[in-house]
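Please find one structure pasted underneath; my questions will follow.
A single protein chain has been omitted; all remaining protein chains appear in their positions.
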Amino acid sequence: MTDTNAQPVIRVEDLYVSLRRRRDGATIRAVNGVNFSVGRGRTLGIVGESGCGKSTAAMALVRLLPKSAEVRGAIHFDGRDLATESQGALRRIRGRKIAMIFQDPMVALDPLFTVGDQLAEPLREHLDLDGEALHARQVELLQAVGISSPETRLKQYPHQMSGGMLQRIVGAIAIACNPELLIADEPTTALDPTAQAGYLELLERLSETYGLALIVVTHDMGVVSRICHDVMVMYAGQTVEYGPVRAIFDQPRHPYTQALLASIPHAVEPGACLPTIEGQPPDLAALPPGCPFAARCPKVVDRCRTEAPPPVEFAGGQRALCWRADER
Amino acid sequence: MGRYILKRLWRALITLIVISMLIFVIARVTGDPIAYLAPEDASEQELAQVRARLGLDKPIYVQYAFYVGDALRGDFGNSLRYNRPAFEMVLQRLPATIQLSLIAFIVSTILGIMMGVLAALRRDTWIDGALRLLAVLGQSAPSFWIGILAIMIFGVHLQWLPTSGRMGPEYLILPSLTLALFSMASVMRLTRSAMLETQTQEYVKFLRAKGVPESQIIFKHMLRNALVPVLAVLGIQLSHLVGGTVIIEIVFNWPGVGRLMVEALLNSDLPLIQAGVMLIAISVVLVNLLVDLSYGLVDPRIRIE
Partner (left out) sequence: MTIPILEVRDLKKYYAASAPFFHRGERPVVRAVDGVSFTIPEGETFGLIGESGCGKTTTVRTLLGLEKVTSGTIRFAGEEVQDADQAGWRRYRSSVQAVFQDPYSSLSPRMRVWEIIAEPLITAGKMSKADIKTRVAELLEVVGLPNDAGERFPHEFSGGQRQRVAIARGLSPQPRLLILDEPVSALDVSIRAQILNLLQALQDKFGLSYLLISHDLDIVAHMCRNIAVMYLGRIVETGTVAQVRDNPQHPYAQALFSAVLPPHPDKIKPRIRLTGPQPSPLNPPSGCRFRTRCPVVQPICAEIEPALEQTRAGSRAACLFAPRASQEEIDR
């Protein structure tokens, strides 16, 4: 676990994504300079405000964005740059080498096909499994994610499943072909604590035995602290803070990270008002100059509003994007 | 599924009963057939005799009961005009109408879906534009005008196709295509928008994330999902088609029920009208039933209650 990113599985440099808003044709700058890498057997957590571009960044890695989207930067994976790869080549990577778990399990499956059908697709496509072998693998996968009576469940349709079951099925589909990189967008939101614990253990096991590299997008700090090695905090499409999980929890440098950690209900007595971050995130179609968090930041100084802060590096690989990051 | 089928059957039956009542009542309140049948100088007494012979002097619900009883035996009375069994006359003409509307139905459904898929996949290109223009034309131009235009171009000018009568398969082409145009346009527009909507669905993105080939995503998943709303309106399309046959049959001189009905209407030939409308209604209800059942086959959420 200590031989960190010797040969990262994926390395993302200066990723920018802009989307076209159909309503008025405005350009949404959803991702604005994201840098990270994930090594074999390592887990990166991505956290940040709703709408700050986490899912967009995750989708951009395998270029599953609307046609109008523009992607800039480099995505190094398996000796090539996915940012410039053709869709045909990407198709052979998707589901095989890079798998994804989508944010909302209730709508990730086609309502007209059985769970079994949809689980079989990647197995047929990438591994040429068929007949007995295919069925055995389907059952094995459902069992791995903790779904009982897999034989019956395979024949059922998505609307006959509970939210948590769907989420685990989506997970089973993602790990079906033993990918090298798994991008999990909120993989456990619909799971109860025991199911979540079992599921996270499964991911951890895959990561330890097969060297699976894992990117977990989540709002749940419990999940981050349980399985992540590194954390990336995003705000308005930027990486505002990055570092080992302990450092982020013990010494958050960016005011946004600090505010985020303070608003967890765990620490507050029942019924009392929970601390929140006042104000609204900036409109991604019209980002202000300077630091995007300035308007809501308790430590704001004049400079923040006009000049974009540079990354400040700390010991242990922690870095933050803030003019006042090294003040304590 | 069993319950779903039963429910549909029940609904079909109710529909037929309501239609039969409507046909009956409407026919009785619109005009007095006696005025056409009896000689113009007939006396009141003579008129009353004719009425009594035809049962037109009884209370209306009694007339209806007789009518239903007879209808169930296939007896709609004799045509007032031709004095032949009305049911038989309609039955004779029915194959021509069924042939015409069924072919138009199949053509409009298949072509409409194919064009809709194509337009959606080529969204905002010239192909999409051309297809949508065609759809607007198909939906807004009156069918008699299209029919006459088609006769002028393909029949009179180019002399490629026959334009009148029903002598062989080539006689079907122009009338069925003309008839199909309207509903083809609506099926196409609906398919196009349904396909565009499925394109934005998360599960389509997830299929891409699984590495499923694009062709399989389009034709296995997206098309089947897009068919759900399309199937829902096919029944209505069919009713439009059957209604449309009347005009088409006149324009192309097609010997079907529609033309017979127009004649019957002009003559206030009640039994003939009733037999014709009833038979058409039965066929429409039956096809609707088939469409409903196929709906259950496509969508498991309906099949499994």
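Annotations for the structure displayed:
Per-chain numbering from 1; labels A and B assigned in written order.
The rule is simple: a residue touches a chain if its C-beta (ideal position, glycine included) is under 8 Å from a C-beta of that chain, and two chains touch if they have at least 3 such contacts.
Note that the coordinates shown come from a computational prediction; the quantities given were computed from them, not determined experimentally.
Every shown chain that the unseen chain touches in the whole complex is listed here: A, B. Interface note: of A:42, A:94, A:126 or A:226, the residue touching the hidden chain in the full complex is A:226.
Touching the missing chain, out of A:184, A:260, A:297 or A:321, is residue A:260. Within the whole complex, the absent chain has one touching residue among A:88, A:271 or A:298, and that is A:271. Of the options A:68, A:152 or A:306, the residue whose C-beta touches the omitted chain is A:152. The chain not shown here touches chain B at positions 1-2, 197, 200, 202, 304-305.
Counting the whole complex, the residues of chain A in touch with the unshown chain are 21-23, 47-51, 55, 103-107, 143, 146-149, 152, 155-157, 160-165, 167-168, 186, 189-197, 219-226, 245-246, 249, 259-261, 263-266, 268, 270-271, 273-277, 280, 283.
Assume only the chains that are shown with their structure count from here on.
Chain geometry summary: the mean Cα position of chain A and that of chain B are 53 Å apart.
Taken together, the chain B residues at the contact with chain A in this complex read 201-203, 205-214, 216, 221, 224-225, 228, 298-301, 304. In the complex of the two chains, the chain A residues touching chain B come out as 59, 62, 64, 91-96, 99-100, 102, 104, 107-114, 121-122, 125-126, 157, 159-160, 170, 173.
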